[in-house]
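With one protein chain held back, the other chains of the complex are shown just where they sit.
Right after this comes chain A.
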Amino acid sequence: MNETIEQQKKTANVKIESKSTDKKQKNTEGRHVFEVEDLNLWYGSDQALYEVSMNVPEQQVTAIIGPSGCGKSTFLKTLNRMVEMVPIVKTSGDIKYRNQNIFGNNFQQEYLRTKVGMVFQKPNPFPKSVYDNVAYGPRIHGIKDKKTLDQIVEKSLKGAAIWDELKDRLDENAYGLSGGQQQRVCIARALAVEPDVILMDEPTSALDPISTAKVEELVQELKKKYSIIIVTHNMQQAARISDKTAFFLNGELVEFAETDDLFQNPRDKRTEDYITGRFG
């Protein structure tokens, strides 16, 4: 029996025995792809993130939830330093990717972008063929051999669970695909450069329920090889597919816990109010 339950017993002034085990936050257990410490971020004079500290576990799905404007997308884009494309951004604090400081002078941004792929809210294929979309990254990395590229394209499309649907349509323009197919092609494009982490910014918000289910199923498959961080407005989706969930509010990380715990018994009242729709 752990201290938390002992404390609760004391509070209730009762003598009781717990049948359940208290799942502790495994924030410090296991391997992490990212270790974020005291991260602050400003857009000009407006602060968007406040003292965010969290460890992102390896080969798990980490969901980030919170109301619009809470900083969750900003946080996601900070992990691959994409946020710095906004010129007025400044940050303080540390982010380590595989124990290397991503803000360090010796750290190459290209390496980070290769290792940390991103999938956006709206499917954004290039106006090219399915094949060229997926081969785009490897070609940039200097792979020219047709046979190697063929293998990469097949492997990536299989990884994104869309090979069977598109194997005979590789030369078709990706714009002609359905939204769900386009999104999975974008995931395949991210996989083609063999990333370590995949960031997903509301990847199903523009998709119908069937395409959403396919992407969710894919996420479950992908986590066997990759670490996934997904921003979502759909709380049921976070509950269904993630292992850990982080709740952001007004730029602050309010709670970061096992998804099962956070959705059944959140520790912070603000989390409870948000996930039960009592906000606003």
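Things worth noting here:
Just so it is clear, a residue touches a chain if its C-beta (ideal position, glycine included) is under 8 Å from a C-beta of that chain, and two chains touch if they have at least 3 such contacts; residues count from 1.
Please note the rule applied: contacts and distances are computed from a predicted model.
This figure omits one chain of the complex; the name its UniProt record holds, of "Phosphate-specific transport system accessory protein PhoU", "Succinate dehydrogenase cytochrome b subunit", "Nitrite/sulfite reductase" or "Phosphoribosylformylglycinamidine synthase subunit PurQ", is "Phosphate-specific transport system accessory protein PhoU".
The chain that is not drawn here is touched, among residues A:Val219, A:Met235 or A:Val254, by A:Met235. Within the full complex, the residue among A:Phe75, A:Phe248 or A:Phe263 touching the omitted chain is A:Phe263. Of the options A:Glu35, A:Glu58 or A:Glu272, the residue whose C-beta touches the omitted chain is A:Glu272.
The omitted chain makes contact with chain A at the following residues, 5, 8, 12-20, 22, 235-236, 239, 263-266, 271-272, 275-278.
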